[in-house]
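Apart from one protein chain that is not included, each protein chain of the complex appears where it belongs.
We call the chains A, B and C, going by the order they appear; numbering starts again at 1 in every chain.
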Amino acid sequence: MAKRKLNVALIGYSFMGKAHSNAYRQVARYFDLDVEPVMKVICGRTESKVQAMRDKYGWEEYATDYRDVINRPDIDLVDVTVANNQHAAIATAAAEAGKHVLCEKPLAMNVAEAKGMLAAAEKAGIVHAICHNYRKAPAIALAKQLIDEGRIGHVYHFRGVYLQDWILDPSFPIVWRLDKSVAGSGSHGDLAAHLIDAARYLVGEITGVCGMMDTFIKQRPLLADFDDRLGGKASDQMGEVTVDDSSIFMARFAQGGVGTFEASRFCAGRKNYQRFEINGSNGSLAFDLERMNELEFFDRTDPAHAQGFRTITATDGCHPYAGNYWPAAHIIGYEHTFINLLADLLKAIAEGKAATPNWVDGVKNQAVLEAVEKSSAARGWVTPEA
Amino acid sequence: MAKRKLNVALIGYSFMGKAHSNAYRQVARYFDLDVEPVMKVICGRTESKVQAMRDKYGWEEYATDYRDVINRPDIDLVDVTVANNQHAAIATAAAEAGKHVLCEKPLAMNVAEAKGMLAAAEKAGIVHAICHNYRKAPAIALAKQLIDEGRIGHVYHFRGVYLQDWILDPSFPIVWRLDKSVAGSGSHGDLAAHLIDAARYLVGEITGVCGMMDTFIKQRPLLADFDDRLGGKASDQMGEVTVDDSSIFMARFAQGGVGTFEASRFCAGRKNYQRFEINGSNGSLAFDLERMNELEFFDRTDPAHAQGFRTITATDGCHPYAGNYWPAAHIIGYEHTFINLLADLLKAIAEGKAATPNWVDGVKNQAVLEAVEKSSAARGWVTPEA
Amino acid sequence: MAKRKLNVALIGYSFMGKAHSNAYRQVARYFDLDVEPVMKVICGRTESKVQAMRDKYGWEEYATDYRDVINRPDIDLVDVTVANNQHAAIATAAAEAGKHVLCEKPLAMNVAEAKGMLAAAEKAGIVHAICHNYRKAPAIALAKQLIDEGRIGHVYHFRGVYLQDWILDPSFPIVWRLDKSVAGSGSHGDLAAHLIDAARYLVGEITGVCGMMDTFIKQRPLLADFDDRLGGKASDQMGEVTVDDSSIFMARFAQGGVGTFEASRFCAGRKNYQRFEINGSNGSLAFDLERMNELEFFDRTDPAHAQGFRTITATDGCHPYAGNYWPAAHIIGYEHTFINLLADLLKAIAEGKAATPNWVDGVKNQAVLEAVEKSSAARGWVTPEA
Partner (left out) sequence: MAKRKLNVALIGYSFMGKAHSNAYRQVARYFDLDVEPVMKVICGRTESKVQAMRDKYGWEEYATDYRDVINRPDIDLVDVTVANNQHAAIATAAAEAGKHVLCEKPLAMNVAEAKGMLAAAEKAGIVHAICHNYRKAPAIALAKQLIDEGRIGHVYHFRGVYLQDWILDPSFPIVWRLDKSVAGSGSHGDLAAHLIDAARYLVGEITGVCGMMDTFIKQRPLLADFDDRLGGKASDQMGEVTVDDSSIFMARFAQGGVGTFEASRFCAGRKNYQRFEINGSNGSLAFDLERMNELEFFDRTDPAHAQGFRTITATDGCHPYAGNYWPAAHIIGYEHTFINLLADLLKAIAEGKAATPNWVDGVKNQAVLEAVEKSSAARGWVTPEA
């Protein structure tokens, strides 16, 4: 009954900081765990903001330098939710300090960085995890279960899109996600990375890619105040957009199937439209993040006259994670994917086992991302090297 | 190879006349039948119009008096598609003349009339049919098959709506369908009659009803020219709307289940929205006429974690009627329900058997319609008497 | 910055206790409020259970007698989530003790009880609220906004169903919700009450009802252990089901429109299917609780060739409540309706204003519920008397 406490330090307080804070606050309310997270300290560079967020999200303390935090002996788990170009430095340092580390995706700016992080983590023997939270949506976990049960047979096709529309307006300014030096890439690392994780989770490793990356609007207003780069006002000066607006690629899987991937922020009306479909020899599965409680399933073994795509609302006690929340079809939301991921991570830490997904996944994901970038430049096929 | 010819006289040339003409033209192209219909004569009161329709629809001759037509010795089948207040006279006379008769729905203006028609038909020994064409949509016929196979078990609920919006505008004039002396009723006989047929076909007889019928817009413009009553221009004089705009009722079925029925022409955006759902002890079925190739089916015997409403596209060779048309998911449309009904009718005539549905169905349907009207007036439950 | 604290006592710890606890825990993390709830004490009759729930949900203390709790001077708000037959006693006592009270729905066992509660609350001058949480779903609040903006015009039709299937199996035992002495009614008070609230909120007061209530399975196993009546094992003894399995009624609204209502727990595949549609002179709206982030809207003022039901994903900053959570189409779930309701209630308390919805709504809702029960018995129309 007296549970083991796990002190957490959260690095970063914006969008992901909010989602992760919520997960720490909620996880023990829904899951019976052997370790209980303690929201010890939140860390960010701007004191006034991080202090406000400490109060808002319910952390005990705040700090402004991550180095102070990761070296505190009372911290057990460091959670890295800052911009992509800082992942490697912070996560590596935390691992070297012997902390378990949860890192946001994409793991790093490139494969070399990602491999360095993994090497440090393995050397330190810590539990490392990457926040591909959608794996933990009950409907996607159910897709994995149905595939493992053989219900769709051998997979021929994976077909995924992740479409948004928040930068359609040419007057939208260059926030950090449009700055290659900070974000690494645009739709590619932000959105396609999720598709790649889904494909790797549900189908298997990718052995070749051929892609095209485009920037439709090449000049945009700079920010009025650079420190507001998370989402500030436009200035009247223009700058260069250095990331892709759209990332499209074809792929081959090790198991013989083929895939298509498309990520874009230029799709009017698509707000958070991660949709994928998997076609196998015995059936098909489809998922749409905007209706994330549902999984579509076609079963070729149904009686011929009664075959059809069925919509499974993955909210029953018999579905992954769902029994921890509400009765059937009392749906859960976006934030619960983080809670589920955290529950799995805490269980891994409690049991001294590897987390899933972890930095091995991060490295392999990064390898596909990087191969697509090379492919787009070379206008041909490239083999991901992880 | 030399097929028996069946000479057809069509009475009425407007909307239903067009749909029925198409069915006669097409049925032998899609179905292998022992009798082949010959489009002999089309009959209507206004010579210029019926002549034009003869050419348009492809009939051999035209006539302006139905009495001339039904007494022609070369006519085998009389098809009655005129306004409801003429059904009884024409269909009865045709039956008495020994012709097979297909009559549009609702069969008559009231139960007494309907019973008279049935008595005449039975006395004459002719094949009588009523044009509840939606029974012949492959998806509805499939629903019947699945029910007969026991796949949804004992039915607890039938829930049907038939919603349109074509008279929402108060300036829409009083066409024949808004004139009780011609149409008998409004949404009730036009739309609810279809729901009643679906319920009787799929669930069983109705033993009690309690309803409310409403006229939301009680005054409308009269027609500029009464002869244009099928759809003419509004005059600047107002008249009384004598039919219901909306018809709603609750019902009990002989087998123990309960039902709800709603028909209205005041539902913005619903153009031809006949939707019903049937819930049984083992599963559920749902149908939407605007997506009439599809049937939704929930099967409680599926594995618990893989249950969900599935959308069956009833267009495969294994589905009723569908094999006569196109490959899977090359959908058919509204007009094909008439072709299917006609194919069944021609088969019944060829084999000397009763058609389905026929005037027994027409009488029972009329009894429910009439009971609802009485119930609405009496503000209580009424037993349909057929 | 130093916010006013509001000490809360929660009475009841099962399903609704879990949902309300979550709301208290979360509300200040998402909303900027002038008062902050303190999760002071949770109260339930079985000590071992209430103690466990204190730990699970994060309350400071627990208690086993509600009288002790409501008389504590440090308690500001009493939240009543116990079975329906205890609402009146507890909520009235709390009001008389000068506490603000949030009470679960339906407010009481009958209108007389409900009126007594309201009188006590008004006499005491406390803030009273009823937990019709679905009003606070962003999509439903948006429906209200669109109606208030005149976008669908004069309402002709309300059409609501709330369908579940959790007691389809005849071996499911008689839990409290199937016991009239505890629950008051079955689907009726549990599910139809929500539809009535939606109809009153979005259309207006109901002036007449005509209904039918049915119990399809009249005998079921008793519980093995009565104390487990929230959801225990079946014994091998049978008992009488004293509540309705299905509740259906027609209604008239004061503003001239008509409505249909249906609630049932016998609809295979419908897990939490609260769906309603509203048709007005200018447009229509539809909502489905299983896709609670979405609102369907048909606008007759769109260009004729571009009209159609549109699916609004009510998750943008411009939608009610949604800006407090996540970016567009990062959906929220069932539990957030309680958080939104609580935010509104806390705001009302802070400002000394009436909460919405409150016990006036509770009384009026109860009046409709009771009128339907009378109507079902009398087999005719009844006027709700509130």
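Operating definition for what follows: a contact is a pair of C-beta atoms (placed from the backbone, for glycine too) under 8 Å apart; a residue touches a chain by one contact, two chains touch by 3 or more.
Nothing here was measured: the structure is a model prediction, and the numbers come from that model.
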{"item": "Touching residue (missing chain; options A:121, A:161 or A:386)", "value": "A:161"}
{"item": "Residue of A:24, A:201, A:276 or A:298 in touch with the missing chain, whole complex considered", "value": "A:298"}
{"item": "Touching the absent chain when the full complex is considered, from B:187, B:279, B:313 or B:375", "value": "B:313"}
{"item": "Touching the absent chain when the full complex is considered, from A:106, A:138 or A:308", "value": "A:308"}
{"item": "Candidate in contact with the missing chain, chosen from A:138, A:283 or A:384", "value": "A:283"}
{"item": "Touching residues on chain A - with respect to the absent chain", "value": "152, 156-157, 159, 161, 163, 165, 168, 210-212, 214, 216, 246, 248-250, 252, 256, 258, 260, 262, 264, 266-270, 277, 279-284, 298, 300, 307-309, 379-381"}
{"item": "Residues of chain C in contact with the chain not shown", "value": "142, 145-146, 151, 295, 297, 299, 302, 304-313, 316, 318-319"}
{"item": "Absent-chain interface as seen on chain B, which is shown", "value": "1, 15, 19, 21-22, 25-26, 29, 56-58, 166, 271-273, 289-293, 313, 315-316, 325-336"}
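Note that in this section only the chains that are shown with their structure count from here on.
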{"item": "Chain located farthest away, centre of chain A as origin (C-alpha)", "value": "B"}
{"item": "Centrality ranking, top chain (CA atoms only)", "value": "C"}
{"item": "Chain A-chain B separation of Cα centroids, rounded to whole Å", "value": "54"}
{"item": "Approximate Å spacing (C-alpha centroids) for the pair chain B, chain C", "value": "41"}
{"item": "Chain A residues counted as touching two or more neighbouring chains", "value": "313, 316"}
